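Could you have a look at this structure, given as C-alpha cells, before my questions?
Complex shown without one protein chain; remaining protein chains in place.
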Amino acid sequence: MNDRASPLAVDGFSAGYGNGEVIVHDASFALRRGAMTALVGPNGAGKSTLLKGALGLLPHANTACVRFFGQPLEQVRARVAYLPQRADIDWTFPASALDVAAMGLYRKIGFFRRVSGRWKTEARRALALVGMESLESMPIGELSGGQQQRVLLARSLVQGADLLMLDEPFVNVDFATEERLGAVLRDACRSGMSVLAVHHDLGDVRRYFDDAVLFDGTVVAHGPIEDALADANLHEAFKLGPPPEDSIA
Amino acid sequence: MIEHHTNLEIPFWGANTITVTLGCAVFGALAGSVGTFVLARKQSLLADVTGHAALPGVALAFLIGEWAQIGGRSPWLLFLGGGVTALLAAWSTPWLARKRRLGADGANAVTLAAFFGLGTVLFSLVQSHPTGAQGGLRRLLFGNAAAMTNSDALAIATIAIAALLTLILLFKEFSLLAFDEDAARVLGLPVRRLDWLLLLLLVATVVTGMQVAGIALVVSMLIAPAAAARVIGGSFGRTASIAACFGVACAVAGAMASRSVEHFPTGSAMALAATVVFFLSIPCSRILHARRERNSAEARR
Partner (left out) sequence: MMPSLAVDVPALLALLCALVACGTLGNFLVLRKEAMTGDAVAHAVLPGLVAGFLLTGTRSTLAMFVGAACAGVLSILLSGWARRATRLEAGATLGVVFSGLFALGVVLLETQGARQVDLDPECVLFGSLETLFYVPASGAPWYTGVPRTLWTLAIAALFTLIFALLFLKELALLAFDPSAARHLGVAPRWLERAFLIVISASIVASFEAVGSVLVIGILACPALLAAPHAKSVAGQITLSLVLGVALSILGYAIAALSPQLFGTSTALNSAGMISLVLALSVPLSHAMARRA
C-alpha cells in the first residue's frame, strides 16, 4: 500500500446540490500526513459541501478527482472517518452513548451479527479516551452539547481510521470539551493520524491546528497556518478589500 | 370493459349544468389560491390531514340530522359538521407537534389516524342506518358533481366567494405571515388571529370541496395547482393568481368529465387534471425561463 501518498488529495474538485448551482469550484489541495489541518472560510463558502462532496455523500460531485491515500474512497473506506455537524443529528433517537460509539464498528462487525461484548469493550475504550466512560448508558438526548460531541468523536475514533474529517467539531461546546477534543486529536495525530476539520473561529484556529486550507468556494490558500492565514489571503477570502498598508497581525 | 355512455337524463348544458360548473369553478379558484399559502407555509401534509378529517364531522352531522328529523342531507348541516372536525384537526396538529414533542410528521400521522379512524367508525354506523339516505354521504368520499343540485352549488359558491373575498382583502398580511412570521409579529400584526383565519380558509376549501372533489382527494386540488404555479414562478401575487386559474381549469375539466362519462368520479378527474398540470409546468417553466434569458440578453445587446 502506498503510505507515502497524501491522506486526502483533491485536484480540480467541484460539487453542488444538483439544482444547477455549483458551490465548490475547481478546488485543489493535498493534506500533509500527521498534521491537523483546519478548513477555514466565511459563512456559506461551501466548507461542509467540500467535505461531504469529497466523501461521496452528495449526488453531484466529481469524486473522480478525489484521492484518499492515493486511492479512490471505495478502496480505503475503513481508513477514513467522518464526524458530521452536531446539528445534523437527531438527538431524540433512542440510543445510549455506548450505542452511538459502537456504530463506528458496524462495518467491522458486519451484517447479521449482534454488537457483542468484545465490540462493546472496544467502544467503551473510545468513550474513555474522550472522558465519557462514566456516562456510557445515558440516553444521548440527555447529554449536554459538549458531551454529545465527545460521543461523536468516540464513534470516529473507534473506527481506527487514519484520516479523520470533522465538520465544525468545536461549535457550541463548552470550553472543557473543546480542550479535551483538541488534546485527543493532537494525540491521535502524534500516532500517525491526519485530521481535517471545518473550523470557523479565526481567533483560536492557531491553538489547535498546524495547517490551514483557506476556502471561499475555491481554495484561496493552503499551507502552514501562518502562511495560509496571512492577511492578504484573509482579505481575499473574507472580501474585506485590499489589506491596509500597516496591518497588525 | 370500457363504458362510455353519455348521461342522457340530464341535458349536457342545461340550466343546472351552468350552476354546477360555476360552483366548481369558484371552488377551483379558492383551492388554487389557498393552496399557494399552504405551500408557502410548508403545510401540504397538514392539508391532507384536514381534508380527511372532514369525514367524522360529516357522518356525525348526518346522524344528528336524522335523529333530530331535520334531514341528514342538508348541505349546510354537512358543511358545518365537516368544517368543525376539519378545523379541530387543523388546529390540533400544530398543537400536538409543539406540545407533545411528536414532531410535525408524527403529529400529522396521529391526527390523520384519529380523525379518519373515528370517521370510519361513524361511517359504518351511517351505513347501518335504516333510512337509506346514506347514498348522499357516499358521494362526498370521491366527489360527484353530476349529482349536485342547484342548492348544493349555491351553498358551495356562497362559502367559496366569502372565503375568496377574505383572502383578497387580507392578501398582503397573509403573504407576510407565510413568508416571514417573525417579521409579521415585529410589525405588530395580529399573527395568531391571522393564523386562525388562514386555517379557517383551508377548512372552507375542504368543506366546499367535499361534494366537488371528495374528501379523499381534495388535497390534490389544494396542492397541485399551487405547486404548478410556484414552478412557473413570479411574485407571490402572480403565483396565487396563476394557481387560481389552474384550479378553475382543473375543476371545470373534472366537472365536465364526470358529466359526460358515467361512473367517472369528479374528484379523481380533477386530481388527475391537476397532476398533469403540475408535471406539464416543469418543462413549461424551463422554456419560459430560457426565453426570458434570451430576451434579457438581447435587451442588453
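For clarity, chains are labelled A and B in written order, and residue numbers in each chain start from 1.
Basically, a contact is a pair of C-beta atoms (placed from the backbone, for glycine too) under 8 Å apart; a residue touches a chain by one contact, two chains touch by 3 or more.
These figures come from a predicted structure and were not determined experimentally.
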item: Visible contact partners (per top-of-document touch definition) of the missing chain; value: A, B
item: Option from B:71, B:117 or B:190 whose C-beta touches the chain left out; value: B:117
item: Among B:18, B:68, B:183 or B:282, residue touching the chain not depicted; value: B:282
item: Residue among A:52, A:67 or A:150 that touches the chain left out of view; value: A:52
item: Residue of B:44, B:74, B:241 or B:260 in touch with the missing chain, whole complex considered; value: B:44
item: Among A:77, A:120, A:200 or A:235, residue touching the chain not depicted; value: A:77
item: Missing-partner contacts on chain A, residue numbers; value: 18-19, 52, 55-57, 77, 80, 82, 84, 88-90, 92-96, 99-100, 103-104, 106-107, 109, 111-112, 114-115, 139, 155, 159
item: Chain B residues that touch the omitted chain in the full complex; value: 1-3, 39, 42, 44-45, 47-48, 52, 96, 100-103, 105-106, 108-114, 116-121, 123-125, 128, 130, 138, 141-142, 216-217, 219-220, 223-224, 227, 230-231, 261, 263-265, 267-272, 274-276, 278-279, 282
